[in-house]
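Take this structure, written in structure tokens, and hold onto it; I'll ask about it next.
As you look at this complex, bear in mind that one protein chain is not there, while each of the others sits in place.
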Amino acid sequence: MAAGASIPIIVEFTYRPGFPPFGGLELLFGNERKHKVTLPGSMEDGSPTNIAYLLPYLVDNLMQDQRKEMFIMEDNVYVGQICLAMHETNNHDSRPGILVLINDADWELEGEEKYELQPGDNIVFVSTLHGG
Amino acid sequence: MADYRQMKKPNIQQIKLLLPLSLGVSSSILLHILNADIQRQLAKPYGGLGYDLHILVVDPSTILPSSTKYDQAYEAATKAFPDLKLTRLPFHSVFEYVPDMKEIIQEYTGPHFSDDESRSNQDRLAAFRAAVSTATSKADLDSVLLTRLVVGYAKNTGCEVVIWGDSDSRLAAKTLAGVAKGRGASLTWSVSDGMSPWGVRFGFPLRDLSKPELEQYKSVCEELSDIIISDEPLSDNVLTKNLSIDELMMRYVHTQGEKYRGVMANVTRTANKLESTAGSDDHLCPLCGGLVGNVKGNSGVTVANQSSDNHSSKFCYGCMRSRPEATC
């Protein structure tokens, strides 16, 4: 696609079909499970927009919680770990994981943060949080 | 060490001990302690040594970039302990001291690696290591091969006991790493005093000393300063996923040990309480000596679940995990 054109995508948090959002990752994102996001067609260096761009973008533009380390940790574009912020303390001993699905496939299959976003992509963040 | 002195009592012959010396803090201090003990014994008018100490230095240059630091340290050790027998062997001499190692590796690696007999031992070891893809598997197999070399040398020189210089911190890390690599069944000898699978006993005399304590010993012991090659400080700037499991556990024990030293020591003490159920009909892994299959009484099906991935059940669970893969 032409650089510069915008890329509309859908970002979802903790996909649970058909039920009102409650208690999931969406809590960090204004309690909305599904977000329509339009990204620029290329990043600052001119290369195509990828997941590495999307992650901080979500934090800066969609996340309503101040604590961005709740969403992005370590390796700075690595969303492997999350800690949901319902506690005063950030107990980093208890960070559970997040799975990232790109059009329903594990992002590892798609090149992880290097995956170049396409118009209409569906990006889902699924928490693997404990809870029986 | 009194234990080993007493061992000779029934026999007139001295017991032969082998100390593998890495020139790191722990094993160097163990050497220093043993040397002092030997000097004391020799000074007694009717004294005699209860044991005959052999020291093996395995040169890591086959697997690490060679460094002059290492040569200097070895030189310093031979000068500092003129009465002791130090032997220096390259890592790849595992092929000499364990004669069937080439066949074992050939079978272990399967079709993913073809050994070229025309090449030198050094090149063959390098080729084998290059076929192993992950940091964890590499570190795992390195320690397996090192153990085999040390045991092979011990048998070759008639040593009945290998005394390892591992500190309690190191043993805790070894225990946790062993568990995480599916090698839990080997803990009864890999971190505990007792008989190894090769008929040579293992001992861990520094098991109750922590790394900080050893560092303290070193600081008051000038003659060791030229010998000890200090560990590289743990870098903070490493992604977890790029570490080997052994490194991760060293880090874990190091950081947690600052606050919970006793708890970290617990790890090895717990493992030490496990009792070997080894029997003569056990099928042992030709590579690492670990049990193939499940310990008696373990009805778990982890092995069965894995079996479809295995080309052979000859090797143990842990070794199968570190085997070079065609896919990744």
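Letters A and B mark the chains in the order given here, with residues in each chain numbered from 1 onward.
The rule is simple: a residue touches a chain if its C-beta (ideal position, glycine included) is under 8 Å from a C-beta of that chain, and two chains touch if they have at least 3 such contacts.
The rule we apply is simple: contacts and distances are computed from a predicted model.
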Can you pick, from "Cytoplasmic tRNA 2-thiolation protein 1", "DNA-directed RNA polymerase subunit", "KLTH0B04422p" or "Phosphatidylinositol glycan, class T", the UniProt protein name of the chain not displayed? "Cytoplasmic tRNA 2-thiolation protein 1"
If I'm reading the header right, one chain is hidden. Which shown chains does it touch across the whole complex? A, B
Of B:Ser143, B:Gln256 or B:Ser313, which sits in contact with the chain we cannot see? B:Gln256
Which of B:Ser67, B:Thr87, B:Ser230 or B:Thr277 contacts the chain that the document leaves out: B:Thr277
Could you please point out the subunit B residues that touch the chain left off the display? 134-136, 175-176, 178-185, 187-188, 208, 240-241, 243-245, 248, 252, 256, 259-263, 265-267, 269-271, 273-277, 291, 294-306, 309, 317-318, 321, 327-328
Residue positions on subunit A contacting the omitted chain are 14-19, 22-25, 27, 80-81, 83-87, 89, 91-97, 99, 101, 104-106, 108-111, 115, 126-132
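Everything below uses one rule, namely that only the chains that are shown with their structure count from here on.
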Chain centre separation in whole Å, for subunit B relative to subunit A (CA means): 44
